[in-house]
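Note that one protein chain of the assembly has been removed; the remaining protein chains are unaltered in position.
This part shows chain A:
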Amino acid sequence: MRLNTIFFTAPSSKSARRPQREPIPFQMLLPLKLKKGVSGKGDKLKEAACMQEMAVMFACFKKAEFDQAQCLKEVSSFQTCFNEYNQRFKLQREQGKKGVLVPGEKELTHRQLNKLLKSFPPSQ
């Protein structure tokens, strides 16, 4: 019974579900060239800021039973870390928005890259 069903429901040689036959013919679904620019998806900052400082602060809090006055050093280091991170983030965003090209820079943002690519368009 079971064998029968396999026998009858298997894709025939005309069906689109049959296994492909070598050699597989090439079909050009998209033009074979790169796009003129790059997308900005990879440029997002993925690091979680100040994890180390936060862990140190939590350890101190636990020891001092959440009395902030005993952990002033840890708290201030955490806050300065976050402020610095914010400033860096802001600066990066501003520069990225402008897309200013700095000569000799290794790591480019997608906006900078797009600007660069636009100034040297591919020859047709």
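Rule of thumb we're sticking to: contacts are C-beta pairs under 8 Å (C-beta built on N, C-alpha and C of every residue); 3 or more make two chains touch, one makes a residue touch a chain; residues count from 1.
The rule we apply is simple: contacts and distances are computed from a predicted model.
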Can you work out the missing subunit's protein name as recorded in UniProt? Choose among "Small ribosomal subunit protein uS7 domain-containing protein", "DNA-directed RNA polymerase III subunit RPC3", "Uridine kinase" or "Splicing factor subunit". "Small ribosomal subunit protein uS7 domain-containing protein"
Please give every residue of chain A in contact with the chain that is not shown. 44-51, 54-55, 57-58, 61-62, 66, 68-69, 75, 78-79, 82, 85-86, 89
